[in-house]
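For reference, the structure I am asking about is given below.
With one protein chain withheld, the remaining protein chains of the complex are depicted in position.
To keep things simple, chains are lettered A, B and C as they appear, and every chain counts its residues starting from 1.
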Amino acid sequence: MTRPPGDLAHIAHAELLTPTPEESLRFFEDLFGMEVEAREGQSVFLRGFGDYGRYSLKLTEAPLPGLGHVAIRAWDEDSLQRRVAAIEASGRGEGWSDGDLGHGPAYRFTDPDGHRFEVFYEQERYVPPAHLRPVLKNVPQRFTGRGAAVKRIDHVNLLTRDVRADRVFAEQALGYRLFERIELDDGTEAGAWLSLSIAAHELIYVADHHRVGSRLHHLAFWVDTREELLRAADLFLDADVPIEAAPSRHAVAGGFFLYVFEPGGNRVEVTSGGYLVYDPDFIPVVWTEAERHRGQAWGVKTVESFHTYGTPDVGGEPTGPPIPPTSEVPR
Amino acid sequence: MTRPPGDLAHIAHAELLTPTPEESLRFFEDLFGMEVEAREGQSVFLRGFGDYGRYSLKLTEAPLPGLGHVAIRAWDEDSLQRRVAAIEASGRGEGWSDGDLGHGPAYRFTDPDGHRFEVFYEQERYVPPAHLRPVLKNVPQRFTGRGAAVKRIDHVNLLTRDVRADRVFAEQALGYRLFERIELDDGTEAGAWLSLSIAAHELIYVADHHRVGSRLHHLAFWVDTREELLRAADLFLDADVPIEAAPSRHAVAGGFFLYVFEPGGNRVEVTSGGYLVYDPDFIPVVWTEAERHRGQAWGVKTVESFHTYGTPDVGGEPTGPPIPPTSEVPR
Amino acid sequence: MTRPPGDLAHIAHAELLTPTPEESLRFFEDLFGMEVEAREGQSVFLRGFGDYGRYSLKLTEAPLPGLGHVAIRAWDEDSLQRRVAAIEASGRGEGWSDGDLGHGPAYRFTDPDGHRFEVFYEQERYVPPAHLRPVLKNVPQRFTGRGAAVKRIDHVNLLTRDVRADRVFAEQALGYRLFERIELDDGTEAGAWLSLSIAAHELIYVADHHRVGSRLHHLAFWVDTREELLRAADLFLDADVPIEAAPSRHAVAGGFFLYVFEPGGNRVEVTSGGYLVYDPDFIPVVWTEAERHRGQAWGVKTVESFHTYGTPDVGGEPTGPPIPPTSEVPR
Partner (left out) sequence: MTRPPGDLAHIAHAELLTPTPEESLRFFEDLFGMEVEAREGQSVFLRGFGDYGRYSLKLTEAPLPGLGHVAIRAWDEDSLQRRVAAIEASGRGEGWSDGDLGHGPAYRFTDPDGHRFEVFYEQERYVPPAHLRPVLKNVPQRFTGRGAAVKRIDHVNLLTRDVRADRVFAEQALGYRLFERIELDDGTEAGAWLSLSIAAHELIYVADHHRVGSRLHHLAFWVDTREELLRAADLFLDADVPIEAAPSRHAVAGGFFLYVFEPGGNRVEVTSGGYLVYDPDFIPVVWTEAERHRGQAWGVKTVESFHTYGTPDVGGEPTGPPIPPTSEVPR
């Protein structure tokens, strides 16, 4: 394996669109336990207690739920310029913006399926207000334990009409490493788990059977223990949060999951566990169609909606098979 | 072993005295996660989310911290009358009161060291207000997950100048079973763990080296998992709650503990684990002085204050050895 | 509520029949982590590390899997005689046996559906061999941590053609308390959760849609934490143990469960959690048919086999609706 360029460090934040901004805000504040760091225009900026930046979730009012954009931070200015050059060369670049709350100039682009991304380097460090100042100096914020008390953004899972195209773009233009993927019997790719670090997944693409494009599967926020997921499930149960998939362990990537729907209709996950990839020569794991039918790690059957629902929701039956993989794209 | 009379069911609530009622209330509400069920006079009545009665903690303003009283519920009216007769026969009875918020007529008495108790049978069942109504019908209240989110009162630990006298009174007049005790090399008893049920301890007496009498060692509230204690420790750390003993496992009774001081100065515990006693012929475990010096289960040395501090705090050095055991009392 | 007689203390052991004794023994020893305490004839006697008696599982070779018998220990000799009198009066008594390994004379009987039971009082206390001697004197045995490392027997779940008849027999003849039950829209009872102590369930009856009778739904063994169930699931996954239901939380009784099949074909559970019933006047919770369709606590759909499979397995489709409740039996 070629050593990855390592220019990009991590997903700094994601923007989530919601048609019910007040209810969604209450959900992320009271039930996910995030803190409101700022408000601006139609957006509220929220953070987990372990995020070192000012926020990891930008919640924005919009007619339909779904993904606003994903923002990735580069290691330094040179790294940023190298990635911008690669993105431009791919023909998917859209140009620079002046930045947004808490970070500097950002270069905008889309992935082949059309999801909006940006990369930047300059970022403000979070300075907690007095009531959120922690006792230990090696953590960014006090632990309040409210709701599920998510610690930080963990990963973004995007629905795509062409897993292979998006996966290859993430590898080649952005420098992601591929750790796991699903390949159906006909050779099409049904899922790809990618990372910029040793964490098992930070960006995931899964096949969308609807043709609308640029849809979101889910945003995931981290907690340190599986017990916190079990506790969150009890909390969500009594708060009437729709639980799509109760806590259990994924086969792919091995993480512990809990999927719910926030009031705006977006699927969000509380996640923990999984593995770290220390092997420089890690060979991506390829799962077959048959293996996927086995269900999750402990045999739990995946609920049907997990394979079909995304935001914006296009309702009804899938409008057709996913667009065939662009066979020209090198693997 | 003689089968215990089983007339008394469990400690229904305890009254805690505090010179800082506002701060103590905020502590039990925000950090222990209890709900305020009622207020009356100088008292606030609080409950854990799993208490089936209206409250398990009566918090009362007083010049000094310490124990107000311990209230034990009987199995039924006949059982109550039998215990009242036994208490009266012991000479420690004080007579009936009309009851208090949420329960009917109560018979008052003191244990040999002078701690105030009452027994009653009639009790109102908790009816949650709309915002605390649970989704599942087999639990009394919604789980809000606020703070340490204690579930219910678990046990009461009282300091006493004469462990043996109090222990024997609890066994003979109240019908408690003795599960564990500490006997020093000189034959005096230094601690006794007693229960009305199969739970390993519900009432504990430990030797008080001060002569003031009737002091409280701590009140303990239950959580279902050890993980909740670890989480509570993180929470208390960042909330500047003085932690006397970080989470670890007791040797005696085997429970998992976390001891802190509430603002009024009383020691309170978040507890979990331990064992259930199914054996009808359980032989009480007797620990020697040497065994107690071994520390807690995993070798953690017990902090010094744990052996000396109680409320009300009498400060300074112990004023003398504990009063010798009343040798007349049969064991 | 009438105070229960309290003559019986707990289920001391259950006998499990297996057509594959060697494989079943390896399962309970290596994967459930139990210790072999003795062997006699076609039986092996096994214990969890927290059982105070010599064993809680008698594993016996037989042509078909299923339940051998359930053995309940009485509080004392007088209590035993009272229960024997009640059982005889019910017409279900079968007479005394000389006892079995580790316990004295036992009175045999069957419940209305025909499951075999016995009650006894005299029992040997477990004395660990040198290699299983614990460090702390308040536990019966060293913790070896092998496999799932179950602590003790927890409950027995029996399939029955007539839930109401068995439930009423358990209440009236044996003195069990009923804590929860399921009542279908047509008034038949579909399940009953009963206990001799404050633990939420020790004996469960659920409706059997097959007419063979006396079948076993499952035996359950306790671990102290939910984390141990998650760990056990990983262990069972890699040991090729068939997992019927991955770890999750029950709605009824609230316990955390993990169901697997031992090599002999019997369903066995690793269980934890649930609640303790301190209320002397606890009103049994009644679940409706609609509520049961909601699935488990966090919405997990119950796997179909859970409603139909029992041992001995009668295969194929149910042979008819459960026998209608004997309407004469008082509720």
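Heads up, the rule we're going with is that a contact is a pair of C-beta atoms (placed from the backbone, for glycine too) under 8 Å apart; a residue touches a chain by one contact, two chains touch by 3 or more.
Everything quoted here is computed from the prediction, not taken from an experiment.
> Sort through A:64, A:85, A:127 or A:285 and give me the one touching the missing partner chain.
In the complete complex, the chain left out is touched by residue A:285.
> Out of B:90, B:110, B:172 or B:248, point to the residue that touches the absent chain in the complete complex.
B:248
> Out of B:184, B:230 or B:286, point to the residue that touches the absent chain in the complete complex.
If we include the chain that is not displayed, B:230 is the one touching it.
> May I ask which residue of A:253, A:268, A:300 or A:314 touches the chain that does not appear here?
Once the missing chain is taken into account, the touching residue is A:253.
> For subunit A, which positions touch the chain that isn't shown here?
Per the touch rule, subunit A residues meeting the hidden chain are 2-3, 6, 9-10, 50, 52-53, 73-76, 78-79, 125, 136-139, 152, 180, 197-199, 224-227, 251-254, 273, 275-276, 278-282, 285, 287, 291, 297.
> When the complex is taken as a whole, what residues of subunit C touch the one chain not shown?
Looking at subunit C, the ones touching the missing chain are residues 134-136, 142-147, 225, 227-228, 231, 234-235, 237-238, 240.
> Pick out the residues on subunit B that sit against the missing chain.
Residues of subunit B in contact with the hidden chain: 226-227, 230, 233-234, 237, 243, 246-249, 296-300.
Here is the rule we use: only the chains that are shown with their structure count from here on.
> From the C-alpha centres, identify the chain that is farthest from subunit B.
Most remote chain from subunit B, centroid-wise, comes out as A.
> From the mean C-alpha coordinate of subunit B to that of subunit C, what's the distance rounded to whole Å?
33
> Report the inter-centroid distance (CA atoms only) between subunit A and subunit C in whole Å.
Averaging C-alpha atoms per chain gives centres 44 Å apart.
> So which stretches of subunit C touch two or more other chains?
226-227, 297
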